[in-house]
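Note that one protein chain is taken out, while the other chains of the complex remain in position.
Here is chain A:
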Amino acid sequence: MAATLEEPRQQTAPRFGPLLGRFALAGLAGGAASGIWAMVVTERTITPALALEEARTAASHEHSEELFSRHTQLLGGFLGTVIAAVVFSVVVAAVFAGVRHRLPGRSDVGRVAVLAAIGFAVFALLPAIKIPANPPAVGDPDTIDTRTAIYIAVLGAGVVTALLVGALVGTLRSRGLHPSAVATAAVLATVALVTAMVLLVPDSPDSISADVPAAVVWDFRLASLGQLAVLWTTLGLTAGYLVDKLARRA
């Protein structure tokens, strides 16, 4: 029992029910912050893309009936972001509870931050490298199934990478390697696995048509990445704060 003397605050583990509640609350906070970003920042980069779509429709004399007004779609964008963030938080809660005793970090703030950073890397950074977000007016409807398969393959590869690197870190630490050596090995393994993913998973079949200015696509991709960064940062920091308080009370 000598080990627990160094960290007297974390002698007992919090129960899962209250933990899930804290994460869900953090998911709501992350979704709200990210949803506000969507309406204030991302929306500005969608507007030029929608103007392009309208110009195309007008040029081809087709009638496109819009199911929802732009305002309703903005509300849907906000709600969809909140739902996604809460879903992420529920999944992260289960994963956190499963691996908390193996995560690095002296407090739960640090441990949750590590997990949120992995979540951002897997669900935002990796897709941004391999199959980046596109504004409306860019995607080819005929390739949606292929692009969805690529997207899911990238997420799957990210999850596998996180599991393999986590297992590697656990093995090296249990053999008493110096933390800096473990960190170097983890970075090298991550670079190797991500490189393999980029090379092995096929590229998006879409090409961006000539009438779409590069700035429209670039601005949207940056806004989208920022939106996901706001989501994961808010989720991670809020959950870390709440779970830390819960664990100290337990």
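Criterion: a residue touches a chain if its C-beta (ideal position, glycine included) is under 8 Å from a C-beta of that chain, and two chains touch if they have at least 3 such contacts; residues count from 1.
Here is the rule we go by: contacts and distances are computed from a predicted model.
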Which choice in "cytochrome-c oxidase", "Probable cobalt transporter subunit (CbtB)", "tRNA 2-thiouridine synthesizing protein D" or "MetA-pathway of phenol degradation" gives the name that UniProt lists for the one chain left out?
"Probable cobalt transporter subunit (CbtB)"
Full-complex touch with the removed chain, picking from A:A29, A:V109 or A:A124, is A:A124
Among A:R56, A:R173 or A:K245, residue touching the chain not depicted:
A:R173
Only one of A:G21, A:P136, A:G156 or A:P202 touches the unshown chain, namely A:P136
Absent-chain interface residues of chain A come out as 3-4, 6-7, 10-16, 19-20, 38, 42-43, 46, 66-68, 72-74, 76-81, 83-84, 86-87, 90-91, 93-95, 97-98, 100-101, 124, 127-128, 131-136, 139-141, 144, 147-148, 150-151, 173-174, 176, 178-179, 220, 223-225, 227-228
